[in-house]
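Following: one structure in structure tokens, then a few remarks.
As you look at this complex, bear in mind that one protein chain is not there, while each of the others sits in place.
Take a look at chain A:
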Amino acid sequence: MARGELVSIIGPSGCGKSTFLRCLNFLEIPDSGTVEIAGVTITRTGGRWTRQEEDAAHRLRAHVGMVFQSFNLFPHRTVLDNVMLAPVQVKRVPADAARAEALALLDKVGLSAMAGRYPDTLSGGQQQRAAIARALAMRPDVMLYDEPTSALDPELAEEVLSVMRTLDDEGMTQLVVTHDMRFARAASDRVVFMDGGEIVEADDPDRLFVDPQDPRTRKFLRSVL
């Protein structure tokens, strides 16, 4: 992926999209293969996950933010605390600076009024935007999204997608697993189609949606469009 790109991953249910995404920040430990993000490279050739590899993964995760389908906000902390927690505890940012940045990020995702609320008092769209702010607070180079809008009603989904478009305009690098074909086609620089645990083809959205090369892609697109 190039810096500043927005890439969507599509494919039938169970084809390994989430698994692939989770391998990129080692929430899932791949058996073999190489992950390279922002200058940190980890190569696996099977065997036990070692202490050194965990340390390398820790360095790599510093560059990667992740947003989940079910938000996974920390329910025992306010929205503001959710956003501040990792910068303060992991990066040792002074609390004042972290708070200022967190408020700025919440403002950016349109949640400045919600800073003092607890997550379960927010709508789904608000929660997902708070989760994006939380990931951004660690100043990642890449954002990973695993079906960020699947749990949301269309109008709430739109709030989230518009935040992602704004980030794209600002030059954030984003990798999005999605079932939302309209978004994939309109917002992506490139679209990846996966099936059976592997990448079948990756192309410019206009080409992939209009003239897919692989029969499996064609079959999938026929079923969803």
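Simple rule for what comes next: contacts are C-beta pairs under 8 Å (C-beta built on N, C-alpha and C of every residue); 3 or more make two chains touch, one makes a residue touch a chain; residues count from 1.
Just so it is clear, contacts and distances are computed from a predicted model.
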Listed names "Phosphate-specific transport system accessory protein PhoU", "NAD(P)/FAD-dependent oxidoreductase", "ABC transporter permease subunit" or "Fe-S cluster assembly ATPase SufC", matching UniProt entry of the absent chain: "ABC transporter permease subunit"
Candidate in contact with the missing chain, chosen from A:Arg99, A:Arg134 or A:Arg190: A:Arg134
Thinking of the whole complex, not just what is shown, which of A:Gly47, A:Pro75, A:Pro154 or A:Gly171 touches the missing chain? A:Pro75
Residue, one of A:Asp96, A:Asp120, A:Glu155 or A:Glu170, that touches the chain absent here: A:Asp120
Pick out the residues on chain A that sit against the missing chain. 25, 27, 58, 61-62, 64-66, 68, 70, 72-76, 85-86, 89-90, 117-121, 131, 134-135, 138
